[in-house]
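Apart from one protein chain that is not included, each protein chain of the complex appears where it belongs.
Entry: chain A
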């Protein structure tokens, strides 16, 4: 496992934004000019704003649930900026900033959280699978896709995202077995945000999580997940390894979930306020700001542009969410099977007759139906 000199996570930017040299990684970010740096910054600012808007929309009853990713902007935006259009992404529910950076349309980002659909977008339009709720399941899908890529002889890489909790699942461990045995072109990107709902990472692992992969024969790096440059560099290196036929890689991005697990969660029940404060001092955006200011890239103009973009995105997100139509009742029966299915067709017909009956007896429908819903 590669780490920093003292075994700490690899850093290119200190928490105060000082540039730290690194033997391998420097070359991987050497091409970043002012524009690319500004775009990383802007995406992180917008991502944070999306998160705030999601939380607000949930509080206002416009979303059923929202999983905040506040504090994880560097891990998600940094890694996402390394992914090529042809590469395929298999992520979990929390990778909303990855999806944003991937160009997923804003309404599609919200669809599943509003409860209007189970999956927000067409995976093949964006080369990104719908986000996964069953912990760790997507890691196997990623490896299978990567095996397909390999059999096709394509120069495509695959990346899968999961949390520290997920590393306990059989699926994630099995996916590493497959990836190593077949030398599949896949990158495992673990965001160790220190908590799996109420469980600290120590419940999942007795050693740093990045140490596991070498036991499967997979090269691994432990990086500072709040350092966008380190995240970008490590992901570029790993995706490059995959594309050039050198097999899987593992990245443990050490970061922190600043918010609740989801809007249904109350972290004060299990988390120490001091810990939160400690991590506030390692904020990914202020760190990049300090660096960019020192480099002369961040000025009032860039700040204002980023803030304006964030405002626009937030407004568009709100519009799209509030005006998202409810699915038609008949959609209940759509897409269960790719072809006709006699039993389901019959149930659909019955359902339609049942509803038609209500149209005939509107009075009966109105009161009783809502009451009966409980």
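Operating definition for what follows: contacts are C-beta pairs under 8 Å (C-beta built on N, C-alpha and C of every residue); 3 or more make two chains touch, one makes a residue touch a chain; residues count from 1.
Note that contacts and distances are computed from a predicted model.
A.B. asks: Can you work out the missing subunit's protein name as recorded in UniProt? Choose among "Porin", "Sugar ABC transporter permease", "(2Fe-2S)-binding protein" or "2-oxoisovalerate dehydrogenase".
C.D. replies: Spelling it out: the chain absent from the display is recorded in UniProt as "2-oxoisovalerate dehydrogenase".
A.B. asks: I'm checking contacts with the chain that's been left out. Which of A:32, A:52 or A:65 qualifies?
C.D. replies: Touching the chain that is not displayed is residue A:65.
A.B. asks: In the complete assembly, which of A:103, A:215 or A:327 touches the absent chain?
C.D. replies: With A:103, A:215 or A:327 as choices, the missing chain is touched by A:327.
A.B. asks: Taking the full complex into account, what residues of chain A touch the chain not shown?
C.D. replies: 64-65, 93, 112-118, 133-135, 165-166, 168-171, 196-199, 203-204, 264-265, 269-270, 326-327, 329, 331-333, 336, 343-344, 347, 350-351, 353-354, 357-358, 364-365, 368-369, 371-374
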